[in-house]
Every structure is written in C-alpha cells, then in structure tokens.
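Let's turn to chain A:
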Amino acid sequence: MKNTVEIRWHGRGGQGAKSAALMLADAAFMTGKYVQGFPEYGPERMGAPITAYNRISEDVIRVHSNIYEPDYVVVVDETLLESVDVTAGLKAEGAIVINTTRTPEEVRPLLKGYAGGVYTIDAREISEKCLGKYFPNSPMLAAIAAISKVMTKEDFFREMEGSYRHKFAKKPEVVEGNLKALRMAYEEVE
Partner candidate 1 sequence: MAVRERLSGNEAISYAIKQVNPDVMPAFPITPSTEIPQYVANYIANGEMDTEFIPVESEHSSMSATIGASAAGARALTATSSCGMALMWEELYVAASNRLPLALCLVNRALSGPININCDHSDSMGARDTGFIQIYAENNQEVYDNFVQAYRISEHKDVRLPIMICQDGFITSHAVENIELLEDEKVKGFVGEYEPENYLLNPEQPMALGPYAVSNYYMETKMAQNTAMKNAKQVILDVGKEYGELSGRSYGFFEAYRLEDADYAFVIIGSAAGTTKDAVDQLREEGVKAGILKLRVFRPFPDEEIAGALKNCKVVAIMDRSESFRGKGGPLGAEVKAALYDHAANVRAFNLIYGLGGRDFTVEEAKQIYRDLEAYDRDGKAFEEYRYVGLRG
Partner candidate 2 sequence: MATDITKITEKSNWQDLTVGNQIYASGTSRMFKTGEWRTQSPVFHSEKCKQCLLCVPVCPDSSIPVKDCKRQDFDYDHCKGCGICAEVCPFEAISMKEGQ
C-alpha cells in the first residue's frame, strides 16, 4: 500500500503492546491520518506472546489482513527474541526497536542477519525512573514515533499529552510521569 506505514508490535499479554498500538493509532488519527490499530490474539493469557499492528496512511485503509512486511517492528519484551522471529518480513529500509539494556551491536547477532536499522531502549529504566513502576509501553511508543516519524515531534507530544490527560482524568498525578517517560525515550533514539 502506498503512503502507508506498517508497524508490528511484539509483546507479552499484560505488557500493554496492544494499548500502545491503539495509542499510536489515536495520536496519528488526531493529526489527520487514516489509521488502523488491531491485535492478533492467540491464547488470551497474561505472559503469552501477542502481536499487535498499526497501519498509518494518507489514504483510506481497506486491507484487513495482518502485516507480513512491516516497515517497523517494536519488541516490548526482549525474551521474545529467542522464541519469535521478530524480523520476519521486516523491510531492510525500515527498523526494529527493542526494549533491552543491551546495545544495538549486542542484539544484532540475534536478528537472523537483519541488515536494517536496529535501535535499543531501556524502557525499564525509563519507566521506573519516571513512573516508579514498570510500564514499558509509553517509552516504546515514544521510541517508535521518533524512529518511524509517522508524525512530527510537536504533534506527537501535543496529542499524547491530550490523550494522557483524558485517559488519566481521575489520576492526574501520573500524567507528568508518563510525559517524562515519553520525552526521555523519544530523545534517546532521536
């Protein structure tokens, strides 16, 4: 599909990969794009590998299949690198971003010869520093927004702030922490 960015998310049930995909779709929608955000369910259990997808396009999206040749891949849980072929079909001109304490050079050998961009981010450190808890999805969301450039940095932060203020209307104290986590992650891969 022309004018369309396709993103595949790998995570484990309960880590928020599906929610992150939906939040990315939300933010892109707010900037005027056509969007899709959808999960692929296997067993509905916490910890089971799950896949989620985004299509973000200038045009109406009609395709309803999964994504086999993504432009970008996000790996929310690095233990999946051993069990899931995360770079399957990933375009060489695209990139993968992985939540890990390791460097891109250290993880590249695990990526079955993938030659495109490899980014790593320590979402645990960022999340624990900004939120006091481990919620990897906000840092990963910021990282993929920065890498894929599906929207400008200004648009991304404006929409995410609006989204967090709406989502956490009853817990305003967590808005700042989440925004801080987004900023740290965004700037780390920028």
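FYI, a residue touches a chain if its C-beta (ideal position, glycine included) is under 8 Å from a C-beta of that chain, and two chains touch if they have at least 3 such contacts; residues count from 1.
These made the cut because all candidates are chains of the complex that A comes from, given by their letters.
Quick caveat: nothing in here was measured; it's all calculated off a predicted structure.
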Options 1 or 2: the chain contacting chain A in this complex: 1
For the chain A and candidate 1 complex, residues of the former touching the latter: 1, 22, 25-26, 29, 34-41, 44, 60-66, 68
